[in-house]
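Below, a portion of the complex is reproduced, with chain positions unchanged.
Just so it is clear, A, B, C and D label the chains in written order, and each chain counts residues from 1 on its own.
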Amino acid sequence: MANLSLRGLRKSYGTVDVLKGIDLEIADREFVCFLGPSGCGKSTLLRCIAGLEAMQSGELMIGGLRMNEVPPAERDLAMVFQNYALYPHMTVRKNLSFGLSLRRFSKAEIDSRIIEAARMLQLEALLERKPKQLSGGQRQRVAIGRAIVRNPRVFLFDEPLSNLDAALRENTRAELARLHKALQATMIYVTHDQVEAMTLADKVVVLNQGRIAQVGRPLELYHSPADLFVAGFIGTPRMNFLPAQALATLQALLQGLLPLELHGAAQTLGIRPEHIRLLAAEDSAAHIQARVHGVERLGAQSMVHLSAGPDQNLTVCVDGGQLVRSGDAVGLQFDLEHVHVFGADGRALPRRLSPAVQRALAQ
Amino acid sequence: MISLAARSRRLAFYSLMLLLVLAFAAPLYWTLLTALKAKSELYAWPPIWWPAEPRWGNFVEAWTAQPFAVFLSNSLWVALLSTIGQIFSSSLVAYGFARFDFKGRNALFMIVLGSMMIPWDVSMIPLYMEFNALGWINTLKPLIVPSFFAAPFFIFLLRQFISSIPRELDEAARMDGANAWQIYWRIHLPLMAPALVLVGTFQFLGSWNDYLGPLIFLNDQSLYTLALGLAQFKGLHSNNVTAIAAMTVLLCLPPLLLFFLAQRHIMDGATSAAVKG
Amino acid sequence: AESQLLRFATWDGSESLLIQQRIAAAFEARHPGVKVQMEAYGGGYNQKLSAAFGAKNPPDVMYMWNFPQYQRVLEPLDDYLARDARIDRSDFVPGLFRFATVGDADGKTQRIYGVPAGFTAQVIYYNKDMFDHAGLAYPQEGWSWDDLRRMAIQLRKPATKAFGFGLDVNPDPYDFQSYLWSAGGRMLGPDGVSVQGHLNGAPSKAMFAMLLALLQQDVAATLGLGDGRNQRQMFTSDKVAMLLDGAAFRVELAQDGKRYGVVGLPSFQGRPAQSVVSVSALAMARESKQKALAWDFIQFFSSAEAVRLRSNDLPVLLSVAAQQGLQDDPLVRPFYAMVESMKETPAHLLNPRWMRAQDVVRDAIQEVFLSKQGDSGAILDRAAIKAERKLR
Amino acid sequence: MHKSQLMDAQSEMLMPISDPVPGKAKTAGKRRARSWSSWLPYLFIAPWLIGFLAFTVGPLLYSLYMSFFDWPLMGGERFVGLQNYQRVLFQDDDFWEALGVTARFALLYVPTHLAASLGLALLLNRRCLGEGLFRTIFYLPSMLSGVALVSIWSWIYSREYGLLNYALALLGLPAVDWLGSPDWAMSAVVIASLWSLGGTMLVFLAGLKGISVELYEAAEMSGVSKLKQFTHITLPLLSPVILFNLVTTLIAAFQQLTMALLLTGGGPMKSTYMLAMYIYDTAFKYFDMGYAAAMSWLMFALILLLSASVMRFSSLWVFYENEVKSEAPADRSAT
């Protein structure tokens, strides 16, 4: 059993409060992703779990046992450090085998695990090199390898794929998912890549400035962000926000979305770029009018940047084939079932979920 | 291929090095020269740079004048054992001071530093008494055993070096399940290699050239080390310059060789590429 | 028989040490079951010995010259000497035992603490090659400092940096006493406490002035500093034609096959020259656990057999010297003559604290000869006051 | 930071890592772990601790004890209380003179020694052909025993036949009486001591090798001149090593004995007569052990004071990679 439970965890460096009370339950064998802006405390939280950092207060339980005083080695965790921390004097092979040989695994067992990890991370040809002789991505892969050969109860990954190319990343992601199934270990994973978070995680924890902003299944965060922060943070390109009062048409929109009593509270509307359709200017179906001021072509899709008024910038995601040019005037039609409404305190107002969304969430 | 500026810079660099080499090699060269000279040539003026007929026989003569073979074996024992002892004990203690925080650490470390400053003269006699009580006088023990208990100089040296090894490596090893001892043995010791070469070199040379220690603690000539043998060979009244020079040259050959072999381990970037950022 | 270990400490090295080992071997042959452990301390002799005594673990028998300093830890040998018929004090070169004789703490009883093993006086060595080259006659007994000065001027060869005479400007003050005595001066008064009026007395000052003049006029080489420290080598390599030295130098010169002669010290202002005598003797540690055996060794060391073996030293026994015809050897005779010349008492025998004052004298000697422009009289006056203070 | 380090230390252990075990065994293990871990640091420093107690403390205290006696070595010590100290401090001109000479030596020696060895280390730090050979040769003089060095130097310094004056003559300069003139002797001793800077140089070199090349690359890219790289990157990152060399060189300067003893014997005219030599003479020439012990202790106190103040101010300029100074004043108590 390797369920984790964090209660009121606090940590500060000197006068800098980094973690300001974290309460979190992670079930056995769960795959949890930590998401959050740079500097919000993800690594610190991981280090607290690992036991590398003493917490100021709070309690950490693993498998039902209090771990605060248990040294890292005995927590049966493996960690991929954000900055790798490879042993510079050891070859890749030694880096991988170090943790195993300490635990007196047989030579054959060690070798087979190393071969397996090297295959998975495409490190076979590099086993006899020292870290200094590796490229950045290769170092990162060694760091991952060092953790996975260990087979612990809990994995802690700190942005393990950040320096890998897309193909390798996709591959490794798939391997990690496979590993997760095979090993039945609990995995905690810090990433900035939402695709990673979405595809891998059973549960995503969004952190903001040392606090948990929201915990939920990936699509839950996408479809029902708890507040402005999460809404803006999850999804790329980020959600468009419009002041609810700014445009009369938007006021009207609220009708279908919110219970009447909440209309007054609505402060901000949020709508993701992929939930806006571009229409011809003055098409009557358009909710608002806007002017294109930039187009980014990504191949399959294009990002269209528009302005709908002073300080009213929006991004819309359209098919890569669609023809748009800077300067075009267009109409925007919002996909109503995907409009989010936020109150003055930034928290999401309970909106009615369309059946489609409900279905998606139920899956 | 190489630009003119780079080439002239390189030329300047190598000329400077050559000049320095001349300056630093001169002492040993002169000693060698002296060893090869006839006595009448010692004060030739202007100086001669190579004797008319080098007397290599001086070496044989000097070597056979005393049981230097016995001295050599004593010296090797003392130097090698104490070097091994010093490397391990000092690195262990330095690691303790660098990586743990414990009650009284700073005070103890100040004592380490302080004990580097103790003038040797007066504690020598009490030390002699102590070794005498232990029955160690006239054995090689007083020259070897204390090196197994870490010298302040080396503790200080190694502590400064450990302070530049990223702590992340300790952490990684801890995650890998290494205990404090294993972190020391498998991570820090190899990473300290450049500094350990220094410790080894200094201790070896210190033991090798130590004159006072053997003088005070040894009585029997069969236990003498080379340095003491040489000094005693010199005697109080005779001043056989060529023989002494010959012995001096012979005496510094083993450390010279050892150092030449060891110095390549003073390499760069021991800890580079360890962490990112 | 159970084996007995006798520890014997010596400051000698090289050949002399080998000779002593031979003596020890002969002694062992005579005393089955006894092993003599030779402890050769070389240049660290004093330090080692003091540590050993300080820690109460001294060798049984040891070479010794500074008896007043070690007196308290040495065994008085009067009784042994009196009882032992094998030893004939009258056969020893006269005056040597005086150096091993020290007054008790009460200052009344004088006891003997050592048996002489070697001695030397100071003579002038001259380099025959250099003299021949310059077409000069060799110095003769009864010569004077003026003669020396004249010869030195003629021997001086600036091109090869050769000098007629070399003056040790950093001497052991003990040896320097020869100069002062020869001038009728001394470092320490016979009372053992007054330095003033002696070190800075008129005779001493005159001697200093004369020597200083030699240096100032570039007649004498400055020895005792730099590679002048190896003054013997300078003599051997024909850089210095005349050198004041003791008997040990003979051995080295003989080895090198150098042509040299020796002559007694020159007289100064008509006074007969006087030389200090240096005596080494064997002493016994008071703490020794085997005094009888130690005495046997000491005795044996001074027996005719052993003295003959010690060919590097001048024989301390007159009988041996006579046997070897040394009294007639022109290269040895002057030493015996100079031993007899000594009338004064060396300062260290007059006051056990002399070593401290001696360093003041050493500094003064250096200052006189090195500062060169300084007023040597004033320097000596100051030094005398300071030295006296050190003795209190 | 203090606290977190403490925790780090506490969680370090010397026990094999066990598999996750059921609760009871765990708690037992934990207790054992805690008592272990509080002892652990002491285990690591035990070699020194034991050696210190066994071989240093005893003799040290004994010498302190001796310093309260008139102790003529050859028997007959007599308790004199603080008299020895009084005598040193108030009656002994020689002590103060020797101290002055020592200070002069230290003042000349320490900076030149550090600068020269750092300079050489910098040269050696360049990748070049035969670097191993260069290292070895620069280290050569440090391998020679003191006695050999001294005979070499007396040859170099000889007024008449010396190499140095020979060189000066070639340059048309007048000969200098290096060892015979009180004005030059100190410089001569300093220069001779400098020749054996190999040890310090190697320590610097090893320190330099520990500085990541990438930092220089980054600086190079920013167009930072070599000189600025040296002052702004090398020096700060080398500062722990500089501190080490500074302190040890300072100590060595004050304890300097061999070179002066053998080269000049303290002369001429005491111009190189240093404290260590005075203590040595007092002990082994005058056999005045009590007095020597008192002087030793005063010298010890002096060096300790100096080093402590160097260490104290070191926090202003020494940068320890792994010790980030926290802003919290409360934490400043810990290093």
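By definition in this document, contacts are C-beta pairs under 8 Å (C-beta built on N, C-alpha and C of every residue); 3 or more make two chains touch, one makes a residue touch a chain.
As the structure is a computational prediction, the values presented were derived from the model and not from experiment.
Each chain type appears once in the displayed model; counted over the entire complex in the file, the copy numbers are A x2, B x1, C x1, D x1.
Here is the rule we go by: only the chains that are shown with their structure count from here on.
Listed by label, the chains that touch subunit A and also subunit D are B. Using the average of C-alpha coordinates as each chain's centre, A ends up farthest from subunit D. This structure's chain pair with the greatest number of C-beta contacts is B-D. Subunit C has its Cα centroid 93 Å from the Cα centroid of subunit A. Between the CA-based centres of subunit A and subunit B the separation comes to 56 Å, rounded to the whole angstrom.
Centroids built from CA atoms put subunit D at 40 Å from subunit C.
Listed for subunit A are residues 52, 71-73, 102-103, each touching two or more other chains. Looking at subunit D, one finds that residues 8, 12-13, 17, 73, 155, 160-161, 283-284, 289 touch two or more other chains.
Per the touch definition, subunit B reaches subunit A in the complex via residues 166, 168-169, 171-179, 182, 186-187, 190-191, 193, 269-277.
The residues of subunit D lying in touch with subunit B in their complex are 2, 5-6, 8-9, 12-17, 38, 40-45, 47-52, 54-56, 58-60, 62-63, 66-67, 73, 120, 123, 125-126, 128, 132-149, 151-152, 155-156, 160-161, 163, 166, 195, 199, 202-203, 205-210, 212-214, 237, 240-241, 243-244, 247-248, 251, 254-255, 276, 279-280, 283-284, 289, 292-293, 296, 299-300, 303-304, 307-308, 311, 320-323, 334-335. Across the complex, subunit C meets subunit D through its residues 46-47, 50, 53-54, 69-73, 161, 169-170, 221-222, 225-230, 239, 353, 355-356, 359, 362-363, 366-367, 370-371.
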